[in-house]
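Structure provided below as structure tokens; questions to follow.
The complex is shown incomplete by one protein chain, all other protein chains being positioned as in the whole.
The block that comes next holds chain A.
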Amino acid sequence: MVITARWALGVSLFFILGCLAVLWETRDIPPGTFEPLGSAPVPQATALLIIALSLAVAARSWRTLTGGERDPAPEIVDEARPLDAVVTGVLTVIYVAVLGAHVLDFAPLTALYLILTIGYLIRFRVRGLVLAALVAVIMGWGAAFVFTRLFVVDLPGL
């Protein structure tokens, strides 16, 4: 409950900031010429509604956080591995950035990404790494073959 409230507070504040940016961006849009509404009112009204509702969510979350409630399920928190998600996220961002920079071809880069990511998630256990390498090679070169030859889909990379 407290964890959800914390996230809800953060997310609703983020939404409010985003909607303020939307209101700022739509301020110069001219009114409609051939129709009564124009391009700005709908996004503006939507943004205002989100701000109002997000404020309500934020207020309720704040009340929960300051109400002295405690997390009811510590065992779930113990099992959570947020660092794994962060590391996987960073590796994925690097993978996408390198793909976009056209530095390496799709197949070797994908294989490298998979070995690193799977390897990290299995804590680089040697037995698992062999399997990870196998999966990486199959996914790298196999996917490149299947997508470019069978499905005729372009792949990022070189």
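Quick note on the criterion: a residue touches a chain if its C-beta (ideal position, glycine included) is under 8 Å from a C-beta of that chain, and two chains touch if they have at least 3 such contacts; residues count from 1.
Simple rule for what comes next: contacts and distances are computed from a predicted model.
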{"item": "Hidden chain of the complex, named as in its UniProt record, picked from \"Tripartite tricarboxylate transporter permease\", \"Heme exporter protein C\", \"Predicted Zn-dependent peptidase\" or \"Acyl-CoA dehydrogenase\"", "value": "\"Tripartite tricarboxylate transporter permease\""}
{"item": "Contact partner of the left-out chain, one of A:Leu20, A:Ala56, A:Val103 or A:Val130", "value": "A:Ala56"}
{"item": "Residue among A:Leu65, A:Leu104, A:Val137 or A:Leu155 touching the omitted chain", "value": "A:Leu155"}
{"item": "For chain A, residues in touch with the removed chain", "value": "3-4, 7-12, 14-15, 19, 22, 25-26, 29-30, 32-40, 42-43, 46-47, 49-50, 53-54, 56-57, 60, 79-82, 84-85, 88-89, 92-93, 95-96, 99-100, 110, 113-114, 117-118, 121-122, 128, 131-132, 135, 139, 143, 147, 151-156"}
